[in-house]
Structure formats: structure tokens, C-alpha cells
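The other protein chains are all here in position, but one chain of the complex has been omitted.
This part shows chain A:
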Amino acid sequence: MKDLISNSIYFGFLISIIGYEIGLLLKKKFKKAFFNPLLVSIIFIISFLLIFQIDYESYYNGAKYLSYLLTPATVCLSIPLYQQLTLLKNNYKAILGGIFSGVLTSLTSILILSKMFALTQEQYITLLPKSITTAIGIGVSEELGGIVTLTVATIILTGILGNILAETICKIFRIQEPVAKGVAIGTSSHAIGTAKAMEIGEIEGAMSSLAIAVAGLITVVAASIYANFI
């Protein structure tokens, strides 16, 4: 059985879908933010692999086809953006101002906290791109000399956290404008947060998609300056 699973091309893909479906079911049943389908599926799959002693490579062998779809899917983020283009034009000052201050807040808070925890320069740089989309974040981390696998881990952690907390944070800080909600979610928690923004509404989803691209590009430039601060 283990041999079959280790050699199967379909196992990784299949268990990813099963895990996500379980997550969707739990979310429907308990209606709690903690039952985030992504989080549930990851806990389910890691537990499954550990219990049946299947290594990550065997899983990834099938699951990679799912990751391959990420690039065309990111390209498709242009569709909701196109549908909200007038809204973007009318609010471009607010959107750009918001994203810019968000990126600076992100880098500055990481700088201060890294100093507080006395992290090494390598660890600090690893964390710098954690609010932006994985594809750009990997590039930034590599370029500046961070630990890339760790960068990916923190990017995903940030995304899941943003996804789970988005609605609560918007409520606490009274962020009510759909445009502001979308920009906030996309700037802080990239594509994984954007999945939540799309659930909240079309405008939120579109603005969040835009924020991923713009925040990513600003971070590329700003992170290379911030890298010298520790």
C-alpha cells in the first residue's frame, strides 16, 4: 500500500482535494474562523503523511500539479481588477497611499521586532518579504541573502493568519469601506488573504488582488534599503 502511494502520481493531488473538502465541511458546520479550509487541509495532510510515514517528496510528486496552476491563477486576478477599473481610477490616491504606508509599516515593524528578539541579519532578511506574494518574496529573499525555505514558511503563515483574522480586524478597527478592506487584506496577507477578500465581496477581492501586485513591487525596492538596517 505504502509503495503504491509513494509511486502514485494522483495520491498527492487527491489527498489535497480531500483535505480541502473536509475543511469546507467543517467550516460550513461550525461557522468559526478557525476552521479555515486551508488550515484544516494542511493539518489533515501533514498528520496523514506522518502517521502513514509517507515522505513529502512522494506527496509533492502528485501535488505539484496543483501548485503549477498558481501562476495562471495569479494572472486571472486581473479579471476582478478589470471589472472594478473605474473604482480603481476614482480612488487611486487612497489605494496607493494605503499600500505604500502598509509596506513601510510592515518593514518597520519587522525591523523593530527583529531587534527586540536579537535576530541575526540573515533571519531578519528572511522575514522582510513575509507580507508579499510567495513568487516575489522568494526573489527578494534570495537576492538579499535570506533563508528561502523559511521565507516561504513565514509568507504562508502570514497569509493564513490574515485570512483567518481579516473580518475581525476590519470590525475592530472600523474599516468599513470595501475598497479599504480589500487594500488592507491584500497588502498584509497577499493571495491567501485575497481568497478571503473575494469571499467578502467583489470590490474587496479586486482591490486585494491589486494590492498584491503593488505591495510586492514596492517591497522589492524598499526591502533592499531596509536590509542594511541591521
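For the reader, a short list of remarks on this structure follows.
Here, contacts are C-beta pairs under 8 Å (C-beta built on N, C-alpha and C of every residue); 3 or more make two chains touch, one makes a residue touch a chain; residues count from 1.
Going forward, contacts and distances are computed from a predicted model.
Choosing from "CidA/LrgA family protein", "ABC transporter permease protein YtlD", "Quaternary amine transport ATP-binding protein" or "Chromosome partition protein Smc", the protein name stored in UniProt for the chain missing from the display reads "CidA/LrgA family protein".
Only one of the listed residues, A:Ile5, A:Ile22, A:Val152 or A:Ile230, touches the absent chain: A:Val152. Screening A:Ile5, A:Leu26, A:Ala135 or A:Ile200 against the full complex identifies A:Ala135 as the residue touching the chain left out. Of the listed positions A:Ile125, A:Ala166 or A:Ala227, the one in contact with the omitted chain in the full complex is A:Ala166. Listed here are the chain A residues that touch the chain not shown: 12, 16-17, 19-20, 37-38, 41-42, 45-46, 49-50, 56, 59-60, 63-64, 66-67, 69-83, 85, 91, 93-95, 97-99, 101-102, 105-106, 109-110, 113-114, 117, 119, 123, 127, 130-131, 133-136, 139-140, 142-143, 147, 149-150, 152-154, 156-162, 165-166, 169-170, 172-173, 175-177, 179-181, 183-185, 187-189, 191-192, 194-195, 198, 209, 211, 213, 216-217, 220.
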